[in-house]
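Apart from one protein chain that is not included, each protein chain of the complex appears where it belongs.
What follows is subunit A.
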Amino acid sequence: MSLAQRARATVRHVPGVRRARRELWHRRDVHAIATSGLFDADWYRLQSGLDGSDEAALEDYVRRGRKRGLSPAPFFEPSAFDSSWRKRVQDPFAVFVADARARRERRWHSGLVFVEELGTLDGDRLAPPADDDVVVVQLDRDPDPQVTPTARTTWGRARAVLAERAGTWRAQEDRRTLLTRSSERPPGESGFRTAMARRPTPSRADAPVLVSVVMPTWNRQALVGRAVRSLQEQTLGDWELIVVDDGSVDDTVRVVEGIAHFDPRVRLVPLDRSGVGRARNEGIARARGRLVAFLDSDNTWEPDFLELMAKGMDALGSEAAFSSVEMVSSRRRDFRVGSGRHEHLLVGNHVDLNALVVRADVLDRVGGFAEDLRRTVDYELVLRLAASRTLDFLPFVGVVYTDDEDEGAGADRISVREPLTWDYVTRSRHLVDWEALASRRYEPGLVSVVTTTGSPRWATTAALAAVLRQEVPDHLEVVLVDRGGSLQDSTALGLLELVDPRLRVVRVATDLGVPLSLDVGLAEARGEAVALLPPGTVLEPRALSRCLEALGAGAACAQPLTVDSRDLVSGAGLLVARRGTWVPLLPEHPASDLDGAPAHLPVAALVGSALVARTAEVAAAGGLPPLMAGSLSFADLSVELARRTGRRPVVVHAARARTLGRGWSGPLAWTDRRVFEGRHRDAAADLSPLEHVGASLASLETRLDADGTAVDVQARLARRVGRVSGGPADGLPRLRWALVTSAPAGPKGTAWGDVHFGDALARALRRLGQDAHVYAREAGNRRSAHLDDVRLVLRGLDPVAADPGRATITWIISHPDTVGDDELSRSDAVFAAGRTWAERASLRSGRHVGFLPQCADGDRFRPGSTASTGSPSRLFVGNSRKVLRPSVAHLVGAGLELDVYGGGWEGLVPAGVVRGAYLPNEELGRAYWDAGLVLNDHWADMRQHGFIANRVFDAVAAGGRVISDHVDGVEDLLGDAVRTWRTPRELVDLALTPPLELFGDDAHRREVAARVRREHTFDARALDLLRVAAELGG
């Protein structure tokens, strides 16, 4: 750090300097933004809820608004422009307006939506878009922009949508944040106290006592005394206490007996264990007071709580009221205050039951506590009370919670024992009316896809794009639930509705978890069939229509077979391995393990993917259970649908979906598991799904956590063993093969030749009675690996992680330069597709490397059934890979005609030479047969090491007349089926020689092709490899 820098850094720490510096920046930012004319004051006022002049709005934005996530203009998002803007002093919008390049782009990438042609450029100056300007809106970062629905609309319309969404966001945000927590004592507290001090204590009317206090308790021997003492120390003495013991197994009852002995106002009601809701209701039933208050046995009241509540309610004529709660921790002190209105309480509970007092007659009318809830029973009652009246807030602190409140209670607290998701259960009762939904008329032929936003944003857009591309028999609508997203996300999602009118976005003010969010979306669905799609699940083409077919064929519900980002099964349903023990079907197996399964595979439950069902039936079943936070909620719904309809859930093998990452299991997966197994512990064992996929159960593996709790149960499968009978592999063992390629998983991998090579070899092995599966390079560490007998590494561009303990054969098919000696030593047998390399590597490493050349795909390449056309054409199939490949270069240079099929040739060859970007695989064999000559050349390293390309084998197997650059060993293998050249002159000479002279007539070509198809196809290689594996004892 230079002296000047150090001095500057020091000066910044002088008190006041930092503030002055910030002030200076603020002024600069305000000036820069104001002069740009791009600040949209109306837009800002809408989000901020502020009134005032444009200047005041800009000032507010620079000083406060941006930190609250508000935006200066509808098309500008600070984090999209500069992800680290929060660390900088300068406002990102001020940077944007000063950045000529950013302005010139005239686009808005939100991560969800992509808007182009925003505003007009006048030289370097960007004018904000006018209402009648046309803008282009589309899904952001769609992997396939060619088919993405794109809308051209006017800025006026787009802005109206943005404004409407911003208004909704503001209103919901207000409800969410309205005075629920404050660092200040409740406003008006001292005035309230003074006023109450002057009031007389209200009369108890004709009730025997003024206040009945209901205290449920369970195993609180150490704390209950303190709670009662806080009641006995109240300044108001006209009360009775009903302690309801919910079946304590400690001395709580004895302690309360002791208390009651000395204070006749205390009564004990012992119950068998039946839940806090029932305990409170028993207390209410015995209450004789005019008012009812609730004190938990581990809490205390401030001494004047009852007096102030009774007087305050009397003054207001209140039916129900609550005080503020002070929460003290070692770090901070907060006061819970807020509105008692239903709409605010629906967003989150800020009324503490210990601070609530209700008139007894009101409680009678509303009914007591819900007895079927295990947690948030208080919230449920508060919501019910607030549904028909506003709960009055009395501005004083009646209850104080400190950090040490939990002392002595520990793991027995409901908040520790019961999942947080009970909160969602409670809220769901006020958010979705299932009875009305079950009886609603749904539109025949309409399919509703209900999904919710995920993280990151592209998880939402990828899933959405795939859904919008689905072909369904009739109509499709998509309901997307925005789970309390930011202002930018909410408004961007609004614009997406313009892109595709089939899309509707429903916003909920806070994140309600995936299951409840989907339930809320389901309430908006109009179609008779519904697909519930968890976040981050991308449907492959026709997945939806195939699941709908299964529904039509009588399934209770259906799901696509789902693979994760490694191409391994992440969702193929659940089976019941033994009574009450639910395990996933084929987790982390290759999808090809389901190849022989029925098209609609019946399973015990669906999990890990979209669930397609009849909407009315889903509504009658009560939707997804909000008590579960993760994917087991889908399983639970599918079991319920099956129970109600008497039909089975099915996995549709031909329908595929892909999950991002390892699939969505949701938060708190272990809690879900406990809830799910608790509900379905009586399910009878059913191994039929396994039988359908030709597997059997060997054992169950249970994974335990540190406390010894079972967190995961998996089925360990048994493999069919035996020997092949008949055919070329007669007598050889029947093995399970893992063909591991260097190709990446997913759609990216399908462009790699390695995948097709692996697939063809796997098919050949299966023809030999083997169980062969192809894996992407990421799939190394998978749960199903224990079933493999042989691991065959098809070594391409990248090394594949070692997996000791299994017979491993490595076959180097390309990129020999990147293969190290350590890779050779890790394998039980090594082969290379280049003779020269194999010999050299054997000498160098001391490890025997066999020669196993590449081969032809005999399924696809065979001579044409009719006579060749006699065309003199010269065919070259291949991508340029950004270089002018020798065969093409020399022939084009010599002015010879050539038909090139492949990509990346633009600018490298004259127009007219390239006939197409690619030749479909099914047409390739016929093209080889018909062409006058088929040209091929090799990469330098392949040629140098004697690796003959499989294109040469394919072309010869199809009867093609192949001219290739010279590779060692090609004559030995293919004889005169291939003519080779070493110099450009030789290539041109060969190209000018009549093909008949070089390769003979059709009959000869068929004969050569037949030999190659006998000796150099995947079938031949598969048999060689099987023999090697059998020797290795696989």
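The definition used in the following text is that a residue touches a chain if its C-beta (ideal position, glycine included) is under 8 Å from a C-beta of that chain, and two chains touch if they have at least 3 such contacts; residues count from 1.
Convention: contacts and distances are computed from a predicted model.
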item: Omitted chain (choose from "Rhamnan synthesis F family protein", "Glutamate synthase", "Phenylacetate-CoA oxygenase subunit PaaC" or "succinate dehydrogenase") - UniProt protein name; value: "Rhamnan synthesis F family protein"
item: Residue, one of A:196, A:223, A:377 or A:809, that touches the chain absent here; value: A:223
item: Among A:257, A:334 or A:1002, the residue in touch with the chain that has been omitted; value: A:257
item: Sites on subunit A contacted by the missing partner chain, in the whole complex; value: 220-225, 249-252, 254-255, 257-259, 261-263
